[in-house]
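Only one protein chain is missing from this complex, and each of the others stays in its spot.
Take a look at subunit A:
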Amino acid sequence: MKFLHKYLRSLLLTLLVLSTFVMTGCDMFAEEEDEGADVLYVYSWGDYLSEDAIKQFEDETGIKVVLDEYDTNESMYPRIAEGAEAYDVLCPSDYMINKLIHNDLLQPLDFSQLPNARKNIGQDFFEQSKMFDREGKYSVPYCWGTVGIMYNTKMVQEPVDSWKILWDEKYKDNILMQDSARDAIMIPLRMLGYSMNTTNEAELQAARDLLIQQKPLVQAYGVDDIRDKLSSGEAALGVIFSGEAIKLMKSNPNLRFQPAPKEGTNVWIDSWVIPKNARHVENAHKFIDFMCRTDIAAANFEELGYSTPNTTVRDEVEEDLGEYVEVAFPPEEVYKGQESYSYLGEALDKLYTKLWLQVKVD
C-alpha cells in the first residue's frame, strides 16, 4: 500500500510539473506570435472564405490570418460583447451589425485605406446597408442575397410569384419553411403589407396567426435540411436563401427559383466590420480591401455561390455560369426597394422568440 501511495504521488507530481510546463510553453508561444509576427484575427461564418484567397493574402502581405468560425449571428455576438477575445475583423449579417453599432461595439472604418471597396462595391449595396448602418461608416458588404421560394416544376405547374402559394391547400405536406423566427415572420408580414421591421405588436400577432393557419400544410421547419429535401424531391416548395439556389438547381434540374415574391422580401447583406477592441486595425483594413479585389471576390464567389456586391466580378465569372447568371447576379428589380432587417431591440427579440414558439407548439 505504501508503495502504491508513493508511486501515485510521484506520478501526480510529474503530471503537475509537466502540465505547468506545457501551459507556460503555450503561453510563451502565443505571446511570441502576437508580438513578433504580423497577425490578423478573423471571425467569420463557417465556410465563408476561399482558403486559396486567405493563403494568397498571407503570401502577399506577410500577415498571418487566424480564422475562427461561427454558425449563427447569435453565437458570435456574446463573444464580441463580452470582449473575451479581441478579433480584428468580423462578418455579421445586417441586423446583427445594427445591434453591434447600437451597443457601441464597432469602430468606424477608414475608407481612405479601402480603395478597392470604394471602387468595386456597388453603390446600391452601400445604400441598402443604410437600413442597418445608418451613417454608412461601419461596414463593407461582402455577400448578399434574398429570401425566396424554390419550387419543383414537376409538382408545381403554375407560376410562382407570390408568398400566397405557401398557403395553398393543394401543396399540403409539400411545403418547407425556415425554422428561424425572423425569416418565418417576415413572410406573413409582407403578405399583410407590413414592414418586416415593424414594432407594432398587433401586426406581429396577425403575422403569427397566419403562420399558425399555415402550419397544417407545412411538411417541416428546417434550416440546412431544406436543401436536401428539395433536392431529393421530398417537397414541392421551400423557402431558401438565394445563395443556395444555383447549387440546388444543378443538383435537381426540375427546380426553379423565385428570388423575390411580389409582396416583397428580405434582402440580407453580410458585411465586413471591425470591432472596437481590435488590436490590428491596419491589418484589418488591408484584409477587407483585399477581399474587395476583383480576382479575390471572384475566387470567393466561385467557391461559395453567394451573390457578391462587387460589380467587377460579373465579367470574370459570367462564362462559367451560363443559364444561372440571372440567379447569381439578380437584376435591379429584384433587390431595389426591398427591406433589410434592422435590429429591433431586446424586448422585440423576446417577442419574436415567443411568437415563433407559439406557432411551433400549436
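Criterion: a contact is a pair of C-beta atoms (placed from the backbone, for glycine too) under 8 Å apart; a residue touches a chain by one contact, two chains touch by 3 or more; residues count from 1.
Just so we're on the same page, contacts and distances are computed from a predicted model.
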| item | value |
| --- | --- |
| Options "Heterotetrameric sarcosine oxidase alpha subunit", "Fe-S cluster assembly protein SufD", "succinate dehydrogenase" or "Spermidine/putrescine transport system permease protein": UniProt name of the undisplayed chain | "Spermidine/putrescine transport system permease protein" |
| Touching residue (missing chain; options A:Asp110, A:Asp173, A:Glu201 or A:Asp295) | A:Asp173 |
| Residue, one of A:Glu51, A:Glu74, A:Glu127 or A:Asp161, that touches the chain absent here | A:Glu74 |
| Where the missing chain touches subunit A, by residue | 1-2, 4-5, 8-9, 72, 74-75, 77-78, 173, 179-181, 215, 218-222, 232-234, 349-350, 353-354, 357-358, 360-361 |
